[in-house]
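Structure first, commentary second.
As you look at this complex, bear in mind that one protein chain is not there, while each of the others sits in place.
Read from first to last, the chains carry the letters A, B and C; within each, the first residue is number 1.
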Amino acid sequence: MKLTPEQEEEIAAERGASRPTRRATVPALEEILYEVMPVLDHGFVRVVDYMGDDGAIVQAARVSYGRGTRRVSEDRGLINYLMRHRHTTPFEMCEIKYHVKLPIFVARQWIRHRTANVNEYSARYSILDNEFYIPAPENLAAQASVNRQGRGDVLEGEAARHVLDLLRDDAERAYAGYAELLNEDETGAPRDPSWPGLARELARMNLSLNFYTQWYWKTDLHNLLHFLSLRADPHAQYEIRAYAEAMLDTVRRWVPLAHAAFLEYRMNAALISASGLVVVHRMLAGETVDQAASGLSPREWRELMAMLGRSE
Amino acid sequence: MKLTPEQEEEIAAERGASRPTRRATVPALEEILYEVMPVLDHGFVRVVDYMGDDGAIVQAARVSYGRGTRRVSEDRGLINYLMRHRHTTPFEMCEIKYHVKLPIFVARQWIRHRTANVNEYSARYSILDNEFYIPAPENLAAQASVNRQGRGDVLEGEAARHVLDLLRDDAERAYAGYAELLNEDETGAPRDPSWPGLARELARMNLSLNFYTQWYWKTDLHNLLHFLSLRADPHAQYEIRAYAEAMLDTVRRWVPLAHAAFLEYRMNAALISASGLVVVHRMLAGETVDQAASGLSPREWRELMAMLGRSE
Amino acid sequence: MKLTPEQEEEIAAERGASRPTRRATVPALEEILYEVMPVLDHGFVRVVDYMGDDGAIVQAARVSYGRGTRRVSEDRGLINYLMRHRHTTPFEMCEIKYHVKLPIFVARQWIRHRTANVNEYSARYSILDNEFYIPAPENLAAQASVNRQGRGDVLEGEAARHVLDLLRDDAERAYAGYAELLNEDETGAPRDPSWPGLARELARMNLSLNFYTQWYWKTDLHNLLHFLSLRADPHAQYEIRAYAEAMLDTVRRWVPLAHAAFLEYRMNAALISASGLVVVHRMLAGETVDQAASGLSPREWRELMAMLGRSE
Partner (left out) sequence: MKLTPEQEEEIAAERGASRPTRRATVPALEEILYEVMPVLDHGFVRVVDYMGDDGAIVQAARVSYGRGTRRVSEDRGLINYLMRHRHTTPFEMCEIKYHVKLPIFVARQWIRHRTANVNEYSARYSILDNEFYIPAPENLAAQASVNRQGRGDVLEGEAARHVLDLLRDDAERAYAGYAELLNEDETGAPRDPSWPGLARELARMNLSLNFYTQWYWKTDLHNLLHFLSLRADPHAQYEIRAYAEAMLDTVRRWVPLAHAAFLEYRMNAALISASGLVVVHRMLAGETVDQAASGLSPREWRELMAMLGRSE
């Protein structure tokens, strides 16, 4: 991920500023504000604004006139209680805004989360850069044979080289075609003066889904945590998970109490089905239960045993 | 509207704070941050947090790395363009949070605006104060005779006195009943030790709709402006309009360019129907058009003439 | 719950109709379509329209050209898989519309669920009936002493009688005041011709929160199930739970496969926290664990033991 000198200067200017405010601030998040956190080969996430802190959650839950916070231990207890009992609205009182650069196929998964505000770089108005995603060799996986959605073993040797070459060649050709369709030089003048160039809104269709786009994405903490619970999950596609993990780290800096509650009661918690619960009751009563006797399907049995730490 | 000394102290503590931040700040809004703006007889609105400024709208529209702002005249032009052409997403990049105290019947209208985050004071957990809304004499209107939804002439003399007495007496009786049902003194101990008191979640049903509740209400600038376009409108019920007008003033302090664009292209703009437009074309061509010849219903004709500044 | 003869006739006319359609239909739901299901003393829920069936979930998950359904066992397997793995969007493809009559304080809880379409009977335009909620004696509970939000023991004898009398007297007085403020007889003419009556939008504020209102409420199956998971839960206030339970029964008729999956993987499933899971692992390994050794708070320990069927 490379920024132009102009972009680096703009970011440095933002980071250099210090203004007085009466609002709640979070020094640990201010520390990385505006900074680029690289993700994948050319992408990034950076926090560009935020509103509220752990105290804002407490404040809203208590509908108080002032900060509403008491001792840290009481605030932690309240936040844990809210998370455990799905009282989600106080978490909506915190808001965060990211600037993200990401491949288009990742953007297409991401945008399915509707409760957020988005402004994407427009290829109707502007010209996209020649930057596309090529997986690192360790992320170049074969199709999974058991799970139709997932990845299988990592490709190696000749096969891997072939795949990478193909992806790179096709992306380069796609961009060359795009540039030819636009027919513009750096000044915006036609490269080939014999024709005017294709409209940008049409030319863009020649680009492939691994080209990078960027957007401003803003959401509240509750919806962010919901997004992260799905996208930082091992079942999520690696490429979006890489973004989710970087963002999860910004949550830790921003609202440490809510972050801890989220790990404890959501991210690392287990949802056990009604029938699975019966199996647990029987096992705790000392009974030996196997899949056949459990009433669960083989797949559900496997999932339950994994949750209970019993790989079989 | 009276605050307890504790509440005044909490607000003063918030207002006294000054912390450094790298985020955009808006001094004109910081000036009134946390301050109580009285509305109706016991209600208020106060801004308790905000995120973004006019520059954040520009920044999102341009998806820039830095502030994205240029000369004020260029930023104004861009914001006007976005408002005029209904490019609403950049306005969603600003967020504001209010603490509001308001009568329950106003809260019931307000909550119909769904794209917002809300935490209301809970009468399942807590006890509501003995504060209810009684209209000022100049807002005590008769039912409109022409418009089934509106208000007619202001009541006067004996009728007005009678209405105010009735409202006040019934509200006081409702609160007395509520207190009796709760059966708690200030310490939470039973006033009448012979029985335990009714559950709070049930006792509250004895209160009437003019009692005050309060909430934290947070939304983005686009949805706030939509709310204000409906609720600061002369057709809105006076009681909610009083809140909307106070909030419109906070928008003016917060994002002056967006505020001006909103007045110009939304609040004070006119939507003329397809048939109405034909009438305007004919009139501009020098034709004399009356309602009969216009093809409009009498009511639409009246509305059109009002827009065109021709009361008849 | 009493309907007027006109209302009964309107409902009978709807139920009498039979029109041909190419859309999917659900005979078990058609059977009760438009019928009033009484809830509380004067309220009801009735299904007034629906779209889709279990097949629509399958169809959307497969993005098929036709019904998309295969053998019932395959459809059930797919629906269970979707529910278990939180693939929620296919459940949004079914839509249902209810007509509900409910006390205002219940409506205020209900409306907090934002992802729904609502049209409420307007007391700005129309006059509310003299119908208010009085709890049945078995639901007349004292404030819980352990849980600040809940109900404790049921009131009995003199205390119960006193509470019911107070609620009824105050509601009747509130309605008498409301009628006096409106000053309209059945024909809409003033009862007391010496003054014009107070505007409806103002007079309504004299009513208490146990008066009944009504609305059309429409939502998709995913959001309905989310609503039911919170409101059919034992922690929900009894009065809203009574509605949720009636609605859960309509879900059973409408989409039996989704209903079964919902009970198995959501309603009757258990969410065990990360620390709770460690305790389960230790117990399954044969270790004797008590609260002190568990690392859980007493409250969390109690909740975990309840989930595991070990009341202590």
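In this section, a contact is a pair of C-beta atoms (placed from the backbone, for glycine too) under 8 Å apart; a residue touches a chain by one contact, two chains touch by 3 or more.
It should be emphasised that the depicted structure is a prediction, and the values quoted were computed from it without experimental measurement.
Among the residues A:His42, A:Lys101, A:Arg200 or A:Arg266, only A:Arg200 touches the chain that is left out of the figure.
Contact with the chain not shown here comes from a single listed residue; of A:Arg108, A:Arg191 or A:Arg310, that residue is A:Arg108. Residue-wise, the contact with the chain that is not shown comes from C:Ser18, picked out of C:Ser18, C:Ser73 or C:Thr288. Across the interface with the omitted chain, chain C contributes residues 3, 6-7, 9-11, 13-15, 17-25, 30, 33-34, 49-52, 56, 59-61, 63-67, 89-90, 92-93, 95, 97, 99, 117-122, 214-216, 218, 220.
Contact residues of chain B toward the unshown chain are 77, 84-86, 89, 112, 230, 235, 263-265, 267-277, 280-281, 283-284, 300, 307-310. In the full complex, chain A touches the omitted chain through residues 103-105, 107-108, 111-112, 114-115, 118, 122, 124-125, 133, 135, 140-144, 148-153, 155, 158-159, 163, 166-167, 170-171, 173-174, 177, 180-182, 194-202, 204-210, 237.
Here is the rule we use: only the chains that are shown with their structure count from here on.
Each chain gets a centre from the mean of its Cα atoms; the one farthest from the centre of chain B is A. Over half of the residue numbers at the interface between copies chain A and chain C are found on both sides, making the touching surfaces mostly the same.
The distance from the centre of chain A to the centre of chain C, each centre being the mean of the chain's C-alpha atoms, comes to 34 Å.
Chain centres here are Cα means. That of chain B falls 29 Å from that of chain C.
Shared interface positions of chain C, defined as residues touching 2 or more other chains, are 112.
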